[in-house]
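All protein chains of the complex are present and in place, except for one that has been dropped.
Note that the chains are named A and B in the order they appear, and that numbering of residues resets to 1 at the start of each chain.
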Amino acid sequence: MSESPRPVTIDQPVTITVNGSEVTAQKGELLIDACERAGTYIPRFCYHSRMSPVGMCRMCLVEVDTGRGPALQPSCMLECGDGMSVDTESAKVRKAQDGVLEFLLINHPLDCPVCDKGGECPLQDTTVAYGPGESRWVEEKRHYEKPIAISATVQLDRERCILCDRCTRFADEVAGDPLIHFMHRGSNTQVNTFPGEPFSSYFSGNTVQICPVGALTATPYRFKARPWDLEHAESTCTTCSVGCRVSIDTSRDEVLRYNGVDSDPVNWGWLCDKGRFGFEAIKHEERLVAPLVRSGDSLVAARWNDALDAAVAGLRSVPASSIAVLGGARLTNEAAYAWAKLAKGVLGTDNTDCQLGDGLPADAVLGLPVATIDDVCRPGGTVIYLGPDPKEALPVLFIRLRHAIVNDGVKVVELTPQSTSLTPLAAASLTYRPGEAGVLAEAIAAAHGAGAAGVDAAGVDAAGVDAGRIAAASDLLAQASGPITVVIGRPSVAESASTVVDAIGAIVRRFPDATFLPALRRGNVIGALNAGLAPGVLPGRVRRADAAEWFGAAWPRVPEVDGEDAAGILRAAAEGRIDTLVLLGADPLGDFPDASLAEQAFIGARRVVAIDLFLTESARRATVVLPATGFAETDGTTTNIEGRVTQVVRRVTPPGTARSDWQLAVDLADRLGADLGFESLADIQAEMDELSAVHAGLTVAAAASDLDGVVLPLVSATVADPAEADATGSDSASASDSPAAEATAADATVADEPASDADPETAADVDDGLIPAPAPLAFVAPAPTTVPALDAYAARLVVGSTLYDAGTMVRHARSSAGLGPAASIRLHPLDHSQLGLGTSGRVRVINGARSTVLTAVADGSVARGTAVMIGGLEGGDDSALIDVTAAVTDVRLEVVS
Amino acid sequence: MTEVPRIVTSRWDTLDAHTIDGYRRSGAYEGYAGIKAALDRSPAQVLDEVKAATVLGRGGAGFPAGIKWGFCPPGVWPRYLVVNGDESEPGTYKDRVLMERDPHQLIEGCLIAAYAIGAAQVFLYIRGEMAHAQERVAAALNEAYAANLVGANILGTDFSVDIVLHWGAGAYIVGEETALIESLEGNRGMPRLKPPYFPAAKGLYLKPTIVNNVETLSNLPWLMVHGAESYKSVGSEASPGTRLVAVSGHVNNPGVFEIPQGTTTYRDLFYGEQYGNGIRNGNELKMFIPGGASAPWFFPEQVDLPLEGRTVGAAGSMLGSGAIVVMDETTDAVKACLRVVRFFARESCGKCSPCREGTSWEEKILQRILDGHGRPSDLDLLLDVADNISPGPYPVAAHPDAGLDAVPFPPRQTTICPLGPSSVAPITSAIRRFRHEFEAKITRRNALPVSAAPAAPAEVAP
Partner (left out) sequence: MSRFNEANEAIAHEIIARYPRPKSATIPLCHLAQEQDGYLAEDAMAHIAELVGITSAEVMGTATFYEMFKLAPVGRYVINICTNISCQLVGGEELLEHAESTLGITSGSTTADGLFTIEDVECVAACTEAPACQVNYRYQHRVTPEAFDTLIADLRAGRRPEIPDHGTLGATRQHISEDRVANITPPEQQVEPAWYAARNATGGESA
């Protein structure tokens, strides 16, 4: 099976004997894993290294002697102890394993020729390797109705099922969605759902991947290919920014399937369904295949030459400040860098923003010490979570957090304006009044200062949270063992980013050694930020002002002033100050929280150049549309939330004449008479390596790294040989003195040498040796945001996110489209009943001149005085209500009769 | 024969013994004097007393209760006591009588055990199908709570413990202690693997848990009142005290009897007047199950063995749950074998592949043989399937005539719990002794007339 043994650090070595040879194992490590690491593979069906062992299938029986004579034992349940002696090949073992296999096969339909799993089926493979030649079973086999759909994407064929408990265990233990379960008993046992309650888990596709037979199949892949026709390549999912490692399965220039790859620091083999089935979008027939140029009211297909000319026409002889580039989070690191160089280094504009009003200021993302996912999930650790619902925004981060909380004693203190998937798991969950995250964070910090006894005296309610809960949360944080980690992002786009930044400021002051993991969801938003696609910064996490000289020496020019962020750009456009708005995979009309501002911007901008995969709402209104390559159509690297850089690979030919984003930057620069100096990805990487502080040493490091990639900024450009680090695992762990260093050593990617700022200087030396390296960007807490008081007649809006929103990729992935929830506005039942509606009814939601009509639903999890919407849904119209210039969004509700 | 003290059945003749008044008034000791006696000692002293008495578990495995209680890891809290009243092993019928006729004795036993181990709570798990037992225990618990005998500050002391009555819902496997715990947690009753889930260390909610049988606990009030020495004066040195056995099948007087452990023989039970009183119709004994359906069978040569765990084990079977099923010469060995195998096939929880698939395969082969569709290779196949569930040699009684020795208990297993391997007991027992009966059914097939025309034309539905 493709799964690898559970990673282990050997700090309590024991010696066991496997088939006569001595092997070192970690005390307590499962025997099946220890044997596999030592090169002895024990067949198994139920055991999966990322789930708890259940010892059900009995395939892994081996003879174990712990001093009382050899006995058959399931190696998946047995923990290694010193002196244990194992025989995996004795006659008794063979007989037992053959017996188990025969038992599993007697009721199995043996329909391999028509089974999706045929050719990559552990049951089939094991049968070939160990199985009986012929069947001794002459009875009638068990029969069930042929495949039943247990969800929109997963089909279950119960006749093929060998009841290994993998899917059901996954649903319960990993995803926390126990919607499939064993039913009935004994030889009638079957996996099934409750009638009318499908296995609608965001993670359902994983069960297909881990099913050791063809009982679970994915509708998007059923009967599409035979495994031996598939080519596999490892890449990184960019659907969100967790950076799950995937293998892309292709056949005849077509992507047919993604599977999760087990990257220990990241996804452990898991994927969410949006990512897993996202390939349906890239091969959608509506993909743009040729450039389009506006002609009157319509866009008409054009030749690349003409389209590029049309695109640069609006860039050539206009002031730099009248050019803006929105987007870039879809791009690879290299493309983002190329575009940053084009925008800032050639066009000279700093009006760039890869976030679309849903993010955080660059200094809050780039200027704080970074926590990795492993840091956040460190056993026994304590975490402050202030971000979007992780299950909706960053699904596999949710899986990792859930595991950390449930299995590893991690305590999470959640600050949120609405209950989330984390709420039932959190040690403390404080629901603040929207916009008052900063007030709450200050209160927590203050409660601590008062000491445990003083809390009651000094404690006051803050941000709508009562003093007792604030004190309890503060105590939890005070009791943390080791530095706390903080997950930061936007719990709601209906409150301004500055309100979150206020909270970050309070946390930084109270916990100076805290580290931060940004929970921003757009695919490569961190990569784009690192590449400088944000106002006021340049590549490498440096401020424009600090680095102007550094880049000025290498680039044709650098912007003279700090530019605007997305909201500022759109406002400028609305006010007629933008000549050309370049949309780099951005769709403000469909995707900006303030629809009215986006609309005015389109009216005000003189030209719009859209670079995209689909004709989005915004692209439809563009002057020029350039088709770009999508996932699996381009090579490069991507950066996840923790700053981990991994490869993405090209596996299929892009549709039509679509070009890769970096190539487009080069082409446009060309037309403008500038030379970006890039003829290949390697050229871009070399320049990043040289000029961008965080990327220094990356090419060397990446080349030597394993599938897990490397985390930026590199602690050292010297990379340890992973094999060597593994072999001396215990040594390197003891050599390091901080937990963080230990984690790094265990990852075996980067040698744990002290951080050095010297690298950029080295780069400068290479350059000319005269210009000092720019100082790294540091977070500066701004003056606190003023949040108006909520009046008694209004409700304060929360706009959260959902995995299956009506975004471009979801709409174009057949399996995901239509899975999103219905749009509604949710209110506390008392607030709801005050409206005088029945259980649900239509209300007009009004924010000044903005309004929309929605169904109001009573929901006990919503705080009083708060109204909750899910953003980006078909008919949701949340963006019709939000004014991005306001700190919070207060709405009035009127019943529509 | 000397008069045997009635340790657990002393109130069976008292009609209202199930009420608190009846319990206090009648029997071999004053009701609730046992817990009073216990409360006069420290929990550690009570534990020592139970250890000294060597109270063997009556649920099947015969493990000494005091030793088991001592396995609770020190310093890990809470500890739970779970009473196993799931009695479902074919032939076993004793716990139900104890619960129906003398529920307070059981409650008192629970209190004593809870006191000795420091239990936070007691769960009394009663087999779902025993409605009457549940009613009796519920009523007794309500009385005992009202009388300050259970719950907060028992008898006005600081000792406090709750006893919660829990209903099962019909699944033999739930009698297995880890499955019982799963069931009590609201799950499917599938056993956990030992190690690592030894209940005394990781039981209910993964906390230290002692699981004891109803009869085991019912011994405690008498023991507390009369002391370990008196207890040990009954029965044999290795198996002190008495034991409830159910003698069913082909005896003239089937019944549940309290007998001294270790000294009574099967012959006493089958032929003794106060017990089985002879085989029905004066028939010959053909075979018997000495300790529940899971036990390998015994034959006439073994009738003089005493009911003593070690002796029976060495002879190739087990005392198990005290269920003795007597089969006379008229019994069809294949049919009896199939019926017991079918039980295990139906009751397999389905967790282990060898048990889930293997037991129903065994059943199908046996059914085929019984139906006259057997094939000559079927017996070897059957034995090999059995061997894949329980790698041989399987425990079996000696067969002196054939010059075959006994294989001592217990069997080996490829499964988590002994249920699957138990299905092998009747197969090896019956085939070793009565192979000819199996073969006769198989070869009979060859003797069937083969004719072209069916005997009677099949009715064709319109």
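Everything that follows uses one rule, which is that contacts are C-beta pairs under 8 Å (C-beta built on N, C-alpha and C of every residue); 3 or more make two chains touch, one makes a residue touch a chain.
Note that the structure is predicted; figures quoted are calculated from it, not measured.
*Asks:* Under the definition given at the start, what are the shown partners of the omitted chain?
*Replies:* A, B
*Asks:* From the list B:7, B:20, B:39 or B:55, which touches the chain that is not on show?
*Replies:* B:39
*Asks:* Based on the whole complex, identify which of B:65, B:113, B:289 or B:352 touches the chain you can't see.
*Replies:* Reading the full complex, the residue touching the unseen chain is B:289.
*Asks:* Using the document's definition of touch, tell me which of B:14, B:121, B:230 or B:263 contacts the absent chain.
*Replies:* That would be B:121, which touches the missing chain.
*Asks:* For a quick check of understanding: of A:20, A:69, A:195 or A:296, which residue touches the chain that isn't displayed?
*Replies:* The single option touching the absent chain is A:195.
*Asks:* Among B:21, B:185 or B:405, which residue is in touch with the absent chain?
*Replies:* Of all options in B:21, B:185 or B:405, contact with the hidden chain holds for B:185.
*Asks:* Go through chain B and note every residue touching the omitted chain.
*Replies:* 39-45, 75, 77-78, 87-93, 95-96, 118-121, 127-132, 134-135, 138-139, 141-142, 145-146, 148, 150-152, 157-162, 164-172, 183-190, 204-205, 207, 246-250, 254-256, 289, 293, 323, 325, 327, 331, 335-336, 339-340, 343, 346-347, 349
*Asks:* Please identify, in ascending order, the residues of chain A that touch the omitted chain?
*Replies:* 177-185, 192-197
What we mean here is this: only the chains that are shown with their structure count from here on.
*Asks:* Indicate the whole-number Å distance between the mean C-alpha point of chain A and the mean C-alpha point of chain B.
*Replies:* Distance between chain centres, rounded to whole Å: 54 Å.
*Asks:* Inside the complex, what are the residues of chain B that reach chain A?
*Replies:* Residues 171, 188, 193, 195-196, 345-354, 356-361, 364, 368, 381, 387-389, 391, 412-416 of chain B touch chain A in their complex.
*Asks:* Within the complex, which stretch of chain A touches chain B?
*Replies:* Per the touch definition, chain A meets chain B at residues 54-59, 61, 71-72, 74, 77-79, 92, 95-96, 98-100, 102-104, 106-107, 136-137, 139, 162-163, 182, 184-189.
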